[in-house]
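Supplied in structure tokens, the structure appears directly below.
Below, a portion of the complex is reproduced, with chain positions unchanged.
Chain nomenclature is as follows: A and B, assigned in order of appearance, with residue numbering initiated at 1 for each chain independently.
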Amino acid sequence: MGKEIVKKVCELLKDVRNQKPLVHNITNYVTVNDCANILLAMGVSPIMADDIKESADITKISDALVINIGTLNERTIESMIASGKKANELNIPVVFDPVGSGASEFRNSTTKRILEEVRIDVLRGNMSEIKFISGLESTTKGVDASESDMKSGNEEGINVAKNLANKLNCIVAITGVTDIVSDGKRTVMLANGTKMLANVTGTGCMTSALIGGACGATNDYFIGAIAGIVSMGIAGEISFEKSGEIGLGSFRVGIIDAISNMNSDVIINMVKVQEI
Amino acid sequence: MGKEIVKKVCELLKDVRNQKPLVHNITNYVTVNDCANILLAMGVSPIMADDIKESADITKISDALVINIGTLNERTIESMIASGKKANELNIPVVFDPVGSGASEFRNSTTKRILEEVRIDVLRGNMSEIKFISGLESTTKGVDASESDMKSGNEEGINVAKNLANKLNCIVAITGVTDIVSDGKRTVMLANGTKMLANVTGTGCMTSALIGGACGATNDYFIGAIAGIVSMGIAGEISFEKSGEIGLGSFRVGIIDAISNMNSDVIINMVKVQEI
């Protein structure tokens, strides 16, 4: 089950290394370095540019755009919108990471505006963020999912992802203990990863970046989203095995190590994907 | 001596892991990733948000606020003030790290303004910064303490900390070879750490973040300040022992490793605290 998907993921990740797509990130200043390094480790050429005077120009030469509102500020909202519209115009895939949606009115209204003005191809968030965007009751703990939302069963998560994917006409990815990816028709559950990933800042942002990297080398964004999430989950498991007991600093270094060594053999051996 | 304090520190650090407080950081873009990761390693949920349109909203849902002026800019000063006032209103502890005070008129006047408009609970800086704020003659070397100020004897440091604590009615922590923490009445000297900590960027910022994390789980900010400083000092010693000879990159990784493994046994074995 899921064999066809795994094969496509493996091929896509090879294509990324061969094509070395250019991925434009408008993102936060907390985890931006990690996003750049994990994209390089994946074989992507990252570029960060957020001034309105160049953001659309940079998007124009890029193969994918990743928008992340982790440290949202007024200066860059217009850049996100301008880049998003340019990407839409040129059919460049747009990944949106609505970090902390639900935590402040500013993030909520900006998320709403981005979803209204930009056609998003992949929306990736934690359960609290995705429930909030779905208009469902959710509680958030800053930029982390709340414990009550994390206890949502997989069945609930599948419904939330599917419904929102249909509503927004895009791929919706909810990451957590189990990850759920849906395009509204096809839905998969991914079970790679380790709890320790939640104790390193930016593992969500990095997953969104990886999705952007993967989508930069394909038109099948459903597979692109799965490829990014599976890469991070497996990298987490490999690093946990090697460095989990040493501590969080070494574990974090090991994630980048594992992404830079990721290949089809590793994925085929370790991937845990289930089609619904 | 100091046994009661050590016991309280151990209990507090356990409480942090159990309560996982949310700590709002308005900080610089040089060391922000390190601050987020060290807070996660301590068991804290960090959030960074600095736009005036949301900063007070984020403070409102947080358990502590850390203000750091390491890369001060006009855009975020108002956010620092707004968040500080909101924290004061809701009795949320405020930690202030006046990075580079004394190095430019802009930092000096902003430090003055923050101290006037926000009630600070813990002020942590190096000897040059704290002397400058005290109105004493000091020389500064950018964001580092000057050599002449670092040679201030412990007796002078104790007086500086005590007097400023009484003047500002807050906890004052001077970190350096020996760390001094005073609430104006009680004063302790902490002797953990290694010189190598001065060769990694952000060890001061990270200490302030750890203090914020600790204060997010207690009302006893004197113990909170000690807990943060002791954690960093011991982590530095552990990492130095393990990686000091390998180099500064590995040493830096080891600091986060050690914070993530910090527990009562480690603290009781290694802590060097002296009540004055």
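Just so we're on the same page, a residue touches a chain if its C-beta (ideal position, glycine included) is under 8 Å from a C-beta of that chain, and two chains touch if they have at least 3 such contacts.
These numbers were taken from a predicted model, which means no experiment stands behind them.
Asker: Whole-complex copy count for this homo-oligomer, where the file places 2 chains?
Answerer: In total, this homomeric complex is made of 3 copies.
The rule is simple: only the chains that are shown with their structure count from here on.
Asker: CA centre of chain A versus CA centre of chain B: separation in Å?
Answerer: About 33 Å, centre to centre.
Asker: Under the definition above, what is the set of chain A residues touching chain B in their complex?
Answerer: Residues 28-31, 33-34, 70-75, 100, 103-107, 141-144, 199-202, 246-250, 252-253.
Asker: Quick check: in the complex, which residue numbers of chain B touch chain A?
Answerer: 22, 24, 29, 32-33, 36-37, 40-41, 45-51, 53-54, 57-58, 61-62, 75, 252-261
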